[in-house]
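Selected chains only, in their assembly positions.
The first chain written gets the first letter, and so on, giving A, B and C; residue counts start at 1 in each chain.
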């Protein structure tokens, strides 16, 4: 870490600061210039509060040289993490296709969709049981019952399942769930992350709508620092000024995360774009830039004419998406 | 709510949609144009999922005419909500000055700051006990012990206290806390909001870094729909591309929230700007545009030369801030 | 266009508004509801100032049903525009690879790069002669002389050339330039757009850093409404809160622009990401989601060890990028 002191800083002020830094077990290298003085801080700076340091009157600027995340850091763990869920692997060259309905609605629905997506090549089933909704008056999901139905679909198809947790008090319901999802709105619910870090389940951690990639890795670090190293990162669109899409899918996150971290990266084009017509091209793009998994909303409800054209794809649309994604993966491998 | 159907929608498709809407207890007024058909939906549309409706193939656009928040809505509750904490009132022309240190550090510190800010005119004491931190390696606050120290400062000065909750499982520790704060990162932790809605404590709800004002009101609605109507909204800066300040303080939120809702609005210039030198001018601006309360970080640690100039103000700086805010309030009332 | 009037609007106020709208040659359909009144405006609403309408006291909300762009609109021109530059075609299934150095520096440099990128499959040469720079003290390009050198490279290789105009007064220098580029910072320099609309040159119009896709199309409309229909749109990254990349490449813009407009869409991953290591994966992603052309910075300066690893690719790196992009295009076609 580098701290640049303003011209005009007195020796006494500087000594105060240096003593304080040394008390935090850092070595301090002082390099005096004509206009500014630079302090090079060596040691474990991940515990230093950059905001506090920056806010000091005498400090012009502070710059991290080493990243504040350690266990998630590619530098210290050059080898790709491969998350294994039974026979399915994600990361390190292994690719997963995750698919399923937005919400679990009935046993018939979830089993039918599970069978359809499996036939097209999906190897993990997704489905919402606990649904975070902006409005308290909107449908909040089938909750525990929804998880039971997912387990029936798992039994019927052999597909492992991923579903979202919103509250650590419901953890018991997730005993047989294969991957626990943390939603974008809970990405910085640090208490939830810590508790999930004490489990032995893979965690699918979605990027918050206004969170940087570094913050995403710091949240992964919360889970990993408690002992659980099976974290899958998920890019699902960020909030920008553009309104033509629901969110802006930040696909550059995929190759750049691969340089920052050894953890696998999933892309969710369904939630990011909010439009069925954009899901297939953005899934193709995600595969082309190296995503380790893609997560797609698929529904199958022939009795509901309304659903045609929603953000979810039909099984037929999903089937051609899978073929294209597969063909692109063969090109880029 | 208005839904515009695309040209080319068949009568059969339209009838499907209309039947579905009627099944949700809405009256549907159809107005057929040359190019488009407009459906006017009358009834309780707050339960309708706009995203689902928008995503239908046949739907060009959907527009809410009435707001999705009800209990927080000024239209249905024209009179200002006044939150009362003992003798202190916030809202409806009553102004509160909330001040205190970022974190509670010791009994001596918190009592000293409490006495200082009280002498300058603060009528509520703030102090962090549970601290949400981006890094798992950073200081996470004194937790329960910190709340005990705040209570000692309350006893010593008579000031009511406000402090942040991060996890509903710690609610017991807040029994004697006067106002419970929900931080920006937990603004859409809906399970936490619902549980706080079941308490009888005033809730200070901070706006998330990337949340719209409507979303802030929907989160207030989560609390209110469980029975707790004592919600104080807090503008504390939003995330933008500008890096000269930590966040961008959105002061227009104050007068516009006053048209949207009857709930009081607090401004926190300390966290928004992250720079001590900007706190006083932005506190003055907040008072000028009608804030119902202002929340300021004040420290008092003469033994720590480092702290001078941090985001926190000294008691002396806070004292002149109070005088200026008071003078501005007299002008704008 | 739909205007929703607030409850409480008097008949006299409404009649004033309706008369004013009729005076602008619009048919007005009134649909009265219990809470609100909806005006359906039929006719050429592209001349209506939405901001003015929205700002009226009596108006709750205004919503366009038809888009304000006409000549750029896919609805009125369903067939893809194919821009032809000699033998090279862009759009309607025709793909172009545009490559070259950031700045033209010397005859030797530009010819060498031109030959290299041609050998790898590029069919258009790019190179900056007039350089928009944030700082007045930074290198502003070789200007007219730079264009002369580009023309020499065109002569040497047969590649058509594209370069940026910053000021209409320099138009004469562009007589033999094949495609004129308008930079992101000039996307809403309307006087420049109008003048370029009077030329018969293809215009490569870059999206502004904070401009919506609709605004991009409105700027294309400025050019087209003066008679020049050969507009190529360019996505080059938008400004967001994320700092890991220079800008955020908004790749969803490609498929969504293809639904909004018949104009071809180019992607520039070099400027968007600012990092050489991200250019190839994002070029692959752009090809996968349907870009009509890709624009890549390539340098060739073996004497300058500094340049290795800059945002620009080496000819060797560009060569493998071309192969991968070509393979992906075969998959997605």
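Keep this in mind: a residue touches a chain if its C-beta (ideal position, glycine included) is under 8 Å from a C-beta of that chain, and two chains touch if they have at least 3 such contacts.
Not measured: the values here are computed from a predicted model.
Q: Assuming the complex is a homo-oligomer with 3 chains given explicitly, what is its full copy count?
A: The complex in this structure file totals 4 copies.
As a convention for this text, only the chains that are shown with their structure count from here on.
Q: Would you mind pulling out the distance in Å between where the CA atoms of chain B average out and where those of chain C do?
A: Taking the mean C-alpha position of each chain, the two centres sit 39 Å apart.
Q: Starting from the mean Cα coordinates of chain A and chain B, work out the distance between those two points in Å.
A: 26
Q: When the C-alpha atoms of chain A and chain C are each averaged to a single point, how far apart are the two points in Å?
A: 31
Q: Could you list which residues of chain B touch at least two other chains?
A: 210, 239
Q: Which residues, counting only chain C, touch chain A once they are in their complex?
A: Going through chain C, the ones touching chain A are 210, 212-214, 238, 240-245, 248-256, 259-260, 272-273, 275, 277-278, 281-282, 284-290, 324, 327-328, 331-332.
Q: Give the list of chain A residues in touch with chain B in this complex.
A: Going by the criterion above, the answer is residues 12-13, 16-17, 20, 46-47, 49, 51-52, 54-58, 68, 132-139, 166-169, 185-186, 188-191, 194, 208-210, 215, 218, 221-222, 225, 239, 246, 274-276, 305-311.
Q: For chain C, which residues are in contact with chain B within the complex?
A: For this pair, the touching residues of chain C are 2, 4, 29, 31, 33-36, 38, 40, 42, 60-61, 63, 65-66, 210, 239-241, 243.
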